[in-house]
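Our next item is chain A:
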Amino acid sequence: MTKPLLLRGGRVIDPGRGVDIVGDVLVMDGLVEATGLGIAGPDGVEILDCSGCIVSPGFVDVHTHLREPGREDVETIASGARAAAAGGFTAVCAMPNTDPVTDNQAAVGFIVRQGLAAAAARVYPIGAISVGQKGVALAEVGEMVGAGAVAVSDDGKPVVSAQLMRNALEYARTFGIPVVDHCEEPTLAAGGAMNEGLVSARLGLKGIPSEAEEIMVIRDILLARRTGGHVHLAHMSTKGSVELIRWGKERGIRVTAEVCPHHLSLTEEAVEGYNTNAKMNPPLRTAEDVAALQEALRDGTIDVVATDHAPHHYDEKEREFADAPNGIVGLETALGVNVTTLVDRGILTWAQLIDRMSVAPARLFNLRGGSLAKGTPGDVTVFDPRRMWKVDPTRFVSKGRNTPYAGFELKGRAMCTIVGGRIVHRIAS
Partner candidate 1 sequence: MTSALGKDLLGLEPLSAEQIRLILDTAEPFKEISERAIKKVPALRGSTIVNLFFEPSTRTRVSFEFAEKRLSADTVNVSSSGSSVSKGETLVDTARNLEAMRIDMVVMRHGASGAAQFLAERIESNVINAGDGTHEHPTQGLLDLLTLRDHFKELKGLRVCICGDVLHSRVARSNIWGLQKMGAEVAVCGPRSLLPYGIEEFGVQVFDRIEAAIEWAQALNVLRLQLERMTAGYIPSLREYNRVFGVTADRVARASKELLILHPGPMNRGVEIDSNVADGPHSVILNQVTNGVAIRMAVLYLLAGGRPELAEAAKG
Partner candidate 2 sequence: MGPNSLILLDARAVDRTLKRMAGEIVELNGGTDRLMLVGIQRRGVQLADRLAQLIGEREGDAPPRGALDITLYRDDLQTVGPRPVVGKTELPRDIDGAQVIIVDDVLYTGRTVRAALDELADFGRPARIALAVLVDRGGRELPIHADIVGKRVDLPKDQRVDVLVHSLDGKDAVILVTP
């Protein structure tokens, strides 16, 4: 049993219940017991002084790559879960493009067990859509859900076959889980290393046009309409995708979408000098795309922020641009980037940010959490909205160091992360 925790004097923002007060949160027996003013805890309660901080339902990241099994040299479930906690996340969903691929109940069970053993942020497995993520045969979705999977995805890769995507949406409907698609039309994107535009023309790098994403976005929206299934579009990156999602939502189609902090804050110019730490898929695009994505997050067209945390070994990124693997880490910089880029500039309010990082992700993926109502899990994030800090990858909790934000001054830092009533991360003020 965990010790009772009283989080005192912070600005408690619980968007789901419209709560925004300076007050206290009491967590007991792993659950939220109360929020309000002047709460007196039971005897032996541990008191945390949260003055100057915001106290919110724990952040949930629905898109991370924890690399275990297969690439434990680059990240393990334990190191990833701890990195998540350091970033203020109380739960993460782990993508199945591991080695071997997480496409069966035993593999899902392994991830669940490793997550529990890590005893940091909660780890929810996402199972593969197709066996081996080969895009041919449907994986045993029911059994995976039974073992703890909260969604299915072939992320890392697109679902190339529309027929398979249709089948997956219909089949997953039975189990009430979303199908997450990485939208990339393979023939248009083949060989591409960055956004197709003026920068790629100058640097002599093959570009990936926006249409490679948009073609699959509209395809998935139409299939969601046909099947009544829930499609969740991963890491949206273009203005065109936003317009298509709006079209779909206006018609009541069950399409939801996520955007990553880097697509909200950086453009293709970050690639200048062949910086492999600015190489990811989908790539960084133009200022116009960034503005459209920010607006979409604000008005809810895009439902959640997810990190697409993708650690890579230093050696792998330390090579010619075209050969370097795609992906950057994001768990420990997400909050800082979002505060600096969105809240500080008045694009999102605190309530909106917390909704996009906690309430909505939990709701979309049917996870307990995203709320500070009585009886909900004691998953709380305490963060300092004014804290300035400099990004130093050598001090990351994650094993991955591949970030484009090295040396950046960010505002906003998770000071204390609580999972199930237990403190899993803490920075002394």
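Following the convention adopted for this analysis, a contact is a pair of C-beta atoms (placed from the backbone, for glycine too) under 8 Å apart; a residue touches a chain by one contact, two chains touch by 3 or more; residues count from 1.
These made the cut because all candidates are chains of the complex that A comes from, given by their letters.
Remember, it's a predicted structure, so these values are computed and weren't measured experimentally.
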Chain A: touching candidate in this complex (1 or 2): 1
Chain A residues within the candidate 1 interface of the complex: 196-198, 200-207, 209, 273-274, 315, 318-323
